[in-house]
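A short write-up of the structure that comes next.
Just one protein chain is left out here, and the rest sit where they should.
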Amino acid sequence: MLEKALQGNAKYWSWVGFLLSMMGMGALCYVLQFNYGLGLTGMSRDVSWGLYISQFTFLVGVAASAVMLVLPYYLHNYKEFGRITILGEFLAIASVSMCLMFIMADLGQPMRALNVVLHPTPHSILFWDMIVLNGYLFLNVVVGWVALNSEYKGTHPPKWVYPLVYLSIPWAVSIHTVTAFLYCGLPGRHFWMTAILAPRFLASAFAAGPALLIILVMIVRKFSSFDAGDKAINKLVTVIIYAGLMNFFFVGLELFVGYYSNIPGHIHTLDYLFFGLADHDTGVIYNNLMPWMRVSVIMGVISLCLLGCKKTRNNSGILFVACGLMFFSLWIDKGLGLVLGGFVPSPLDYIVEYVPSIPEIFITLGVWCTGFFILTILYKVAISVKTEAERVS
Amino acid sequence: MDNKRRKFLKIAGLSAVAGIGAPAALNMLMKGNVQASSSHGHGDDHGGGHEEAKGHGAHQKEVKLGKRYGMVIDVHKFNHTPGLVQKCIDACHDTFNVPDIGNKKDEVKWIWEEPFAHAFPEHSHYKKNTELHHLSFLVTCNHCDSPPCVRACPTQATFKNEDGIVMMDFHRCIGCRFCMAACPYGSRSFNWRDPRGMKDGKPFIKKVNPEFPTRMRGVVEKCNFCAGRLKKGLLPKCVEATGDTKAMVFGDLNDPNSEVSKVLKSRFTIQRKPALGTKPSVFYII
Partner (left out) sequence: MYDGAKIIPGLIIFVVLATFAIWYGAGDVKQVPKPEKPVGYTNCVKPTQEMKESHMTLLNQWRDEVIREGKREQVEAGGKMYEKSLQNGCMHCHTSKEKFCDVCHSYASVRPYCWDCHMSAKKIKGLEEAI
């Protein structure tokens, strides 16, 4: 089936060429980082995780969101998702691949990464994260490929693949739960230490992932004869609305607990993210994430209004914009604010801000483009197979 | 090799068990791990002093197996002896080839000074005596009895040794910095760049101690309580640097007759962030 990815028009090839050149740039910057050390990034002793880990955290959510398609389609036999589920599974493959690349980019000693396997450490959440992420990648590769291959051959998927499909449902929940555990089990990081972190991660994931998927489906519809169907898209919009509402509800709960309890540890990071935090000693106010977080809230609210109103969401142009707003809102919320904000103030109550360096941004873009490259190839194959199978039948 | 394989199989088996009964098994393994490391090779030769030491700060029992090295820092003595704080810092950093990178972002430090407000950010600073705000507090790794960094490390590159010291195995560290996120005391530094490098023709390590290696870029480092010196019957470098001022008292917290235990029994001391249940082994007399 893979040969389908080698046939395409000029637009397809220029898109692939663009992605490859960005990947090349990223690789080049990674070589610089590999030789100099992670000091080439904007990370510091006090903000010791930056863009890489925050992108990783966000993308685990995008990967997990495939369950919003797999569950209705396979478990509840929701036929409308018949054409779109494979796109969700392939999005999960691309996302998990990006997650693993971001982790590798973030390691100080990437050559020793296998130490995690050589010295298995069950009391480390990172050890479990490694297991669930690789497991999820494996499940989606097998399930997605086998399902598509049987469609290619015009047969039903073999029986043995169904247990794997059912396993992938709780597994999807597990990847984001374990990723939340990376943060919420750390003493002394008040912003992260909240039992609602895992549910909040899942809620934002189930809004951001399907939003991206709708965008992708609409792009696919524009550039090929493949149409996932309006009913499938409408169902996903419902998922986005409820998950988005849940996410903002959870954020509201955090704000209430912080500001009503008035416990400084709970307030500091919220202050930093939304209002700016003043240094005790100098009185200087630090707020470099504040504009982002405010924009995130505004984008999220606008998106929910546009999606919630029948008139606007039925206009495909507006729907496209609304999904984009939701995706970027949650990307800022989790892909920037959550991870970077958690380091402010530092354990010794200093405020140190983080700004990514230029090479760091290029490496990040490079990984995103690698993900989109994987996605493009997989979608090209899936769409070719699907349209051909439908033409035959 | 055989031993290694057996150990791997053992851990792989345990992981499988934990995977099935995740929460319960995980809990069991976590406790088992901490105990295993502190009871290793001991228990018999340290029969003395088995009285129940009640948890300090958090209402938890102290695990009392083998040694647990700890330290009392007398802040007043430090501040009555000008230059002593710096002397301790230099003694440590010179011994362990700790690089002076020269900027805050890439900074590496094992022991350093902080004002009260930053060493104890969760204590009230309101209407405290003016002297307190001028005191310098030496802060370093607390060698917690329940170290969150050890829990977080995915390769056991950081671990608690049989003497209760939280060690770093630089050979094994993959540089994921999970331990840095986990440490509530900011005691860990990362080698953002090659510590053997230089800036403006000045090397980061000015005088190399040939008896200790440097680090390489991409690994985390921190104070090791001079584990090697302790084995030779010597005191940690910082404690040695305080001479007979008694500004630092070091010893086995699990031995009721040790000098450090006696000081702790007779003086009022505080620990950093006791509410987190990490059980720090460094105490302060204010």
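For clarity, chains are labelled A and B in written order, and residue numbers in each chain start from 1.
Just so it is clear, contacts are C-beta pairs under 8 Å (C-beta built on N, C-alpha and C of every residue); 3 or more make two chains touch, one makes a residue touch a chain.
All values derive from a computational prediction rather than experimental measurement.
Although one chain is omitted from the display, it touches the following shown chains in the full assembly: B.
When the full complex is taken into account, the listed residue touching the unshown chain is B:171, out of B:104, B:171 or B:246. The chain that is not drawn here is touched, among residues B:80, B:206, B:246 or B:267, by B:206. Contact with the chain that does not appear here is found for just one residue of B:117, B:132, B:227 or B:270, B:227. In the full complex, chain B contacts the hidden chain through residues 40-41, 159, 161-163, 167, 169-171, 196, 198, 201-203, 205-208, 210-216, 227-228, 231-232.
Definition applied: only the chains that are shown with their structure count from here on.
Distance from the chain A centre to the chain B centre is 36 Å, each centre being the mean of its Cα atoms.
Against chain A, in their complex, chain B makes its touches with residues 8, 11-12, 14-15, 18-19, 25-26, 29-30, 33, 104-108, 114, 117-119, 121-122, 139, 148, 151-157, 172-178, 180-186, 189-194, 216-220, 273, 276-278. Residues of chain A touching chain B in their complex: 36-39, 43-46, 48-49, 103, 106-110, 112-113, 115-116, 118-127, 130-131, 182-183, 185-189, 265, 280-281, 342-343, 345-350, 352.
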